[in-house]
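A protein chain is absent from this complex, but the other protein chains hold their places.
As written, the chain order gives the labels A, B and C, with residue 1 at the start of each chain.
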Amino acid sequence: MSSGWIEMAAARDLAIRYGFIVLLFGLIAYFAIAAGGFVSPQSAVFIFQSVAITGVLALGVTATLVVGGFDLSIGSVATSAMMAAAYVMVVLEQNAVVAVTACLAIGVIVGLINGWLIVYMRVPDLLATLGMMFLLVGLQRIPTEGRSIATGMTMPDGSVANGTFSAAFLALGRHRFDFFIPNLIPVSVVVLLVLAVLIWFFLEYTRFGRMMYAVGSNERAAELAGAPVKAYKIWAYVISGVFASIGGILLAARLGRGDIASGNNLLLDAVAAALIGYAVLGAAKPNAFGTAVGAVFVGVLLQGLTMMNAPYYTQDFIKGVVLVVALVFTFALSGRGKR
Amino acid sequence: MSSGWIEMAAARDLAIRYGFIVLLFGLIAYFAIAAGGFVSPQSAVFIFQSVAITGVLALGVTATLVVGGFDLSIGSVATSAMMAAAYVMVVLEQNAVVAVTACLAIGVIVGLINGWLIVYMRVPDLLATLGMMFLLVGLQRIPTEGRSIATGMTMPDGSVANGTFSAAFLALGRHRFDFFIPNLIPVSVVVLLVLAVLIWFFLEYTRFGRMMYAVGSNERAAELAGAPVKAYKIWAYVISGVFASIGGILLAARLGRGDIASGNNLLLDAVAAALIGYAVLGAAKPNAFGTAVGAVFVGVLLQGLTMMNAPYYTQDFIKGVVLVVALVFTFALSGRGKR
Amino acid sequence: AMAQDKPAPFDKPGAVKIALVRYLSTGDFFQAYLSGVEAQAKALGVDLRVLDSRQDAALQADMVDQAIALGVQGIIIQHGLTESMKEAAQRAVDAGIKVVAFDVNVENPKIPQIEQSDRDLARLALEQAIKDNGESWKAGYVYVAGIAPLDRRNETWVDFKKKYAGINEAAMFGTLDNPIANSVANQARSVLSANPDIKVMFAPYDEFAKGVKIAVDEAGFNKDIKIYSADISTSDIAAMREPDSAWAATAATNPAVVGQVSVRALAQLLAGEDPGHNVIVPPTLITQKDLIDKDIKNMEDLSAKLPQFAHADVAMPAWMPNPNAK
């Protein structure tokens, strides 16, 4: 009987650890059979491409989840960065480097302000970043009075903006690297993968990452163990802001214009990916690997459903059902759970 | 010197307690001077009416905040209830009572499921309710394949739906009670006020409410003191679900149809109101009175700005700025803060 | 025209106060519409109030009452839902206020309906598609139900499918997830990998078309597929003009003109004239070829070189000032 128990416990442990991954591969297998053309290098690349932007945002928000915070402003940071890039190139007629710098600067500044509000002004995280979200959604529209930014647009003062998106900038959204097959892997996918590996390594293997987890679990204990807790928390929001602005750069490069958008869906999808990450490998806590898998999972699901001609509303529904079921599975079994 | 200190501390205390209320009245005074027609019974009623639906949702989500949870599904519960009301009356040709019952049932069921997921399946609150949100957003569109529901609509099977919104149901959105001035106060405002008083009284003056605060602050201590913690948490989600569904009923009654495009901003606006509530009277915790004031605050701000002809994007911006400044003020001064 | 040439009450500048009550405001179409309204209001010398409900239909109805309380003489209702606006519009009429409605049917004989005929838009684009590709092709269709103009454009698409049996709708997709072009691009990519033999993409909303174009470019199908759409903006022009662009044609009314027409129709009512119950702003078909041949780079060029796009002689009595006239 005792050995039976041990086997059961081991099986449960396996289910918790690998259940989600198995589900992912199950989904892939199902779509491979059900939807023609699903299995191909191009299709795989495309899935990554479709989740690149939300994935990058999700990796950023993971950093704030790790320190026990939350960042609701990521979607609006991304769209603000997109508008800024377009404004810099189209209206101010600057080059790609200036545009990218401007975007990253926005990410850093917003991250610093968020961090400052939360750490020094002691505003609760949800509140501070919600305020920041509203603020940015409005702010990004003020320079053009609510117009999208594209070459040839008329500015509020009646002048015409004649700058163009530089080729170098557009390449960020459109260039593809050769990888066995020529022109296979888009820049955005490379960016996603590089950032995922970076933040994963940072969180799992460096002392800074470890301390961020400590801060998230018991701030006071981390402080009494010599950690500059405030700095770590601010850093987390800066990481989140910068990642969101990188997402915005990719968005601008893909769209080739500064599009009026709230970024709410970017926020929700990114949060979904980061939260699904809790369930991956039974981590039951925010983690970069899980976030990346979560993003890909959502990508596979949507890609497969679209290929099977499922209407958009069934996609939302199935996304919700799969999310709930997968999470019940993980958390109910693992018996941990609790942010 | 010592008495100077005491006075300063007292002044700070006053600032914390009444700062937000003073800000609110300051705003009203400003708009009264700057925007013609701002001060009138009609205008006041209009402000309440404009925030009635978000306010009801915000009161519901306050209950989940009190037990230390969060409910991201409220917006989708409201729109699902709206669609259900329309479906029941227009497609199934039932009366107002059936429609209202169906909506409330949706609220109860969703609340129970959310609570069950969080309490028994141990899925973290954000995750469970995010999944529920996606699920409902999809689900509400399936019966009509994404169409809005209105009298005379063609159903997916080609038949025509001939039911109508009953007059009794529409009255929920459109009837106005006399109050000194005839036809002054709409039903939705009355609903908001009644629910606000109810939930405020419940949270502050019944033992259930007090225990909910205890659960939110220290679940384990509450449980060891003999509280049925699980039941309290589930209750909180049921309250939240029911309030959201009441919001949905009001929405349906005011629109007169099941409109799939409506209700997008309900979640964020409701959350903003509930979180602003933290700052009211220096509570630094979720509280019903604060939530109600928060909702009215947003209403006053938007109404005032609209009357001053501020474009929509500056409204978001100013909403964000005021939110952030007000909160910095409260939390930085109070030195508490922390969810 | 000089102020004194105008009929009462426009003979006194600043005497007339009107309100624009909006349902939708975010996006280029609505921004351009607003600028048209503002330009015409300025030319007429009326005081314009903009009430913006930000896609809150219930609030929009309240805003009509608010406008009444503000003491305006005229109201333009821009978009919204029939059910929620019908009674509010009636209340305004009862209060003696003149009302016109753009793109929302408030079912009121006293209220002129301004329309940018969505059915015509879709028809023009689809006729061009038939002209370019013959009567039988495999199509992808972008549609989200429940949005009034898209539903009306959809009716035309359904009619065309009935009329031309050779049109084979291989996939229908669409989403309004923000940013729309990015989300639609993701869907379109999936659709293209499942149906690489699609020849025509009908995307009757320019945000959809932009997304489809991104996907087509990313899949490298830009020479094999043609996109037909509705609506236009400066960035759409740039996208259509790109070398080997798949975006073949779009049908559009100029939103600024629609805005102008809305104000003019209201002004006619206020001056005691009748603009007619249905004020239709005719659409223009804009093809890739037009844009390249005429070297049209932005909306200003488009207005200059396609005059029917710049100005519609709708609701244009002699006394009416033309805001485009310099």
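Heads up, the rule we're going with is that a residue touches a chain if its C-beta (ideal position, glycine included) is under 8 Å from a C-beta of that chain, and two chains touch if they have at least 3 such contacts.
Here, contacts and distances are computed from a predicted model.
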Report summary line: Answering from "3-oxoacid CoA-transferase subunit A", "Sugar ABC transporter ATP-binding protein", "Pyruvate dehydrogenase E1 component beta subunit" or "SUF system NifU family Fe-S cluster assembly protein": the UniProt protein name of the missing subunit is "Sugar ABC transporter ATP-binding protein"
Report summary line: Full-complex touch with the removed chain, picking from A:Ser159, A:Asn183 or A:Ser217, is A:Ser217
**Report entry** Hidden partner chain, touching residue among B:Gly26, B:Gly152 or B:Pro228
**Finding:** B:Pro228
Query raised in the report: Which of these, A:Val39, A:Ile181 or A:Ala225, touches the one chain of the complex that we don't see?
Result: A:Ala225
Query raised in the report: In the whole complex, what residues of subunit B lie against the chain that is missing from view?
Result: 204-211, 213-214, 216-218, 220-228, 285
**Report entry** Absent chain, residues of subunit A that touch it
**Finding:** 2, 5-6, 9, 205-208, 210-211, 213-214, 216-218, 220-228, 285
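Basically, only the chains that are shown with their structure count from here on.
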Query raised in the report: CA centre of subunit A versus CA centre of subunit C: separation in Å?
Result: 34
Report summary line: subunit A residues touching 2+ other chains are 145-146, 264, 311-312
Query raised in the report: So which stretches of subunit C touch two or more other chains?
Result: 25-26, 144
Report summary line: subunit B partner, complex, touching residues on subunit A are 117, 120-128, 130-139, 141-142, 145-146, 264, 268, 271-272, 275-276, 278, 311-321, 323-324, 327-328, 331-332, 334-339
Query raised in the report: Which residues of subunit C touch subunit B in the complex?
Result: 25-26, 49-52, 54-59, 61-63, 65-66, 69-71, 81-84, 86-87, 144-147, 151, 176
**Report entry** Residue ranges of subunit A touching subunit C (in the complex, touch as defined)
**Finding:** 35-38, 40, 42-43, 46, 49-50, 53, 79, 82, 145-148, 150-154, 160, 174, 186, 251, 254-257, 259-266, 302-304, 306-309, 311-312
